[in-house]
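The complex appears here minus one protein chain, its other protein chains still in place.
Naming follows writing order (A and B), and every chain is counted from residue 1.
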Amino acid sequence: MNRVLFSRLIDLVVVLFGVSIIVFLMIRLIPGDAVAIMLGANTEITPERMAELKSRVGLDRPIVEQYLLWAGAALRGDFGTSLWTGRPVSTEIMIHLWPTLELTFLSLFIGAVLAVPVGCLMAQTRGGAADVAMRVAAIAGLTIPSFWLGIVLILLLATLAPSFASLGYVPFTEDPIGNLQRMLLPSIALALPILANLSRLVRSAMLDALGQDYIRTARAKGLSERKVVYKHALRNALIPFLTSVGIMTGYLLGGAIVVEQVFAIPGLGRLILGAIAERNYPVIQATILVVTAGFVLVNFLVDLLYIVVDPRVRA
Amino acid sequence: MFRSALRSAMGAGFMVAAMASASAQVLEIGADNSPTGLDPHLITAFPSFMVVNGNIYEGLTAVDKDLKVVPSLAESWTVSSDGKTYTFKLRDNVKFHDGSAMEAEDVVSTIKRVQSKEIASPLASRLSAIESANAVDPRTVELKLKEPSAPLLASLATIAIVPSSVETNKDVLQKQPVGTGPFKFQEWQPNGFILLAKNDNYWQQGLPKLSGLKFNIVPESATRQVGLTNGQYALLPNIDAATALQLKGKPGVKLSETLELAYTLIGMNVSKPPFDNPKVREAVNYAINRQEIVDAALFGAGVPGGPLSPALKSWALDVNEFPCYSHDPAKAEALLKESGVSLPINVTMNVLPRQDIKDVAQVVQEQLNKVGFNVELKNQEQGQFIQDWRNSNFDMFASLNAGNPDPDEYFYRTFRTGGSTNVFKYSDAEIDRLLDSARTMQDQAERKKAYDQVQKKLACSGPVAHLTYGTLFSAMRDKLQGYEVMPNRSLSTLRDATY
Partner (left out) sequence: MSRLAKNKLLSFALFLVVLQLVLAIGAPLIAPYDPMAQSIARRLRGPTELNWLGTDQLGRDVLTRILYGYRTSLIACVLAVGVALLAGGSLGLVAAYYRGWIDRIIMRVMDVLFAFPVMLLAIGIIAVLGPHTYSAAAAIAVVYTPIFARLLRGPALVLCESEYVAGARAIGASDARIIFLHILPNLASVILVQTSLLLSAAILVEASLSFLGLGTQPPTPSLGLMLSEGRNFLQLSPWSAIFAGFAILFLSFGFNLLGDALRDTLDPRLRGQS
């Protein structure tokens, strides 16, 4: 087990190193003069200003030294200052991180919680037309564009319940109910594909479980059927479920970027899109780096859980 | 680092909570875009202007709803007979938001700040006539000019007075504005909101009536609209016709409208073919159907316009005075033939990233392609667009410009040879002569005559095809009283508003 853990840790470090190199090189691959572009619209471009910004961003040093300085600072949580607001980039990221995390978590939660009853329901009606209908429905759920769903939901709400204040963002610490009220629609828009995916997992696990020997044994022992099926089937579904969660975090972070735009949630998506419009490269770089690192860590944790849950992997 | 940042972010959250519950009269405003900075001498974009101008900051003078110059921080002024010395008497009860008194020294330092090379303010050209500024006593400022300047008083309305302590600092006001206005800066959550609180020490007794302004940043138009109809936002300021049309007649919502100073335009680079040829530029003007643009992109809410906004009633010529404003594709084709440029004329049009401008560009593209152009649209991010604009890196572009109450403010920097925003590289001896003399004229009628000539010349063969002036709308809840939309997009009337 320790050896597995150790090799996974090595993998983790290698991947994070590679990610940092790609993110680092990004700014240097921009066609044209990145410094002139960053200097941007608000000031006149003079050689002195270019030189000043170049040294401020550190572009005037040898490339290896640039990387080491940048990565070293990043490891300490220092991503420099935002070109426009002059605020530390890490502060900007922290401010924008919570709404995105909350949105991601809520969507995952809604999707996962609903997936159990929906999946069980799906497992109960089986065979023929019902099977087909459910698969079609699940795939439709997977392929609905979340931003479109978001817009449709807003429109529906505006017509059906016009007084339901539901837009923007209030921190949970400030107004828990208002916060959840506002997060409800975006979370639903994002959760649908997750629900579709997870309920399929639950369903096939249920069907598997119903056919297994131990179910028959358990029944023979006189346990109530419902309890038996749920317990075993859900345990069976746990491993593919965990794998999915890792992958879905990536999907959710991507989906959140678009949905935040629709629902006016000041999360990382808004941060990075705003940064792109302003050509604020330090912010773009740092956001991609931080989110990707987070994503990699989530998958690493999922891997670890995997080892704990499924003894076969330990071998 | 991260942890401390987190803590401060959460602390800020609690602070707002305490504030919000203490005052119920914070006006919730739905804004479409996040400002990039709040320094009144450095900002260039509408989202920043909307927050700071007239709310946080004030100038020596101000312009009212009819675009007339009125006293503001200066309660009166006198002009010497040669027109080269202005003496301003300041109000004596004005305090900055940090508690310090606003005095002549601050005015002098503000003018130096705007003029300084290090600060590199885009407003510098507006003060180019000022040779020196002196504080005669704490309440008297004297400005000495190089030559008489007719637009000076209107220009001063756009120069926010800031404390002398920030004269050389480029960063601090971007995040922490300190002014004299009716509202003071309270909190900025990037991409979330900007909160302004009531300035209890405001020099106008009893104002402002609201206890604060909260600019919620909501990029999605549909979301802003729903927010207003369900009462979450009380005001959507400075919206376009399409949005106004969708909000018209919604229960609890009312609209306020005015003809605005800002205009849509097609800019042409005269430093290279094909637009170095005046006949080609004239052909563009004949090919464009301005009424169709009004109908298409502005949903009928606007008027075709020349170089000056019809809102500037004392200056603008009627568009009937410009022959090229009668849509005439045949004439356009004939002009192109005369020009000797080979057809089709392949050009790229850079497009400012706003929905209305993207629509304008698509309509103009179709109109121009009908007479022998082959226009390709290049949709750019804001930063890239402005950079290409500044560096004259374009064939032509479609954009929206804020207008000015005085013709000189716009004409001189835009069309004078070497003007600070003459990105078209336009150079015409007659225009230069007219602009140079008109800015020093003291006689209004004489000045008007000069600008009439400028308008006629620029309208058809200048580097800019002026398209339309839109009706500007603001949508608000019925309960909001006293606020009126202004032609220059300023929200300064909010100080009188109640909700």
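For the reader, a short list of remarks on this structure follows.
Please note the rule applied: a contact is a pair of C-beta atoms (placed from the backbone, for glycine too) under 8 Å apart; a residue touches a chain by one contact, two chains touch by 3 or more.
All of these numbers come straight from a predicted model, not from anything done at the bench.
Only one of the listed residues, A:V19, A:L101, A:L180 or A:L304, touches the absent chain: A:V19. Touch with the chain omitted from the figure is made, among A:P99, A:G168 or A:G255, by A:G255. Residue positions on chain A in contact with the hidden chain: 11, 14-16, 18-19, 21-23, 26, 29-31, 127-129, 131-132, 135-136, 139-140, 142-145, 147-148, 151-152, 155, 201, 204, 240, 249-251, 253-255, 257-258, 261, 272-273, 276, 281, 284, 287-288, 291-292, 295-296, 299, in rising order. Although one chain is not drawn, its touching partners on chain B can still be listed: residues 220-222, 225, 242-243, 245-247, 292, 295-296, 353, 355, 358-359, 361-363, 365-366, 377-379, 381, 384.
Keep in mind that, in the parts below, only the chains that are shown with their structure count from here on.
Between the CA-based centres of chain A and chain B the separation comes to 40 Å, rounded to the whole angstrom. Here chain A touches chain B in the complex through residues 36-37, 40-45, 76-78, 84-88, 90-92, 94-96, 98, 151, 154-155, 157-158, 162-169, 171, 173-175, 261-264, 266-267, 270-271, 274, 276-279, going by the rule given at the top.
Taken in their complex, chain B has these residues touching chain A: 1-2, 5-6, 8-10, 13-14, 16-17, 20, 34, 36-37, 42-44, 120, 122, 171, 174-175, 189-192, 216-220, 222-227, 229-232, 353, 381-384, 386-387, 389-391.
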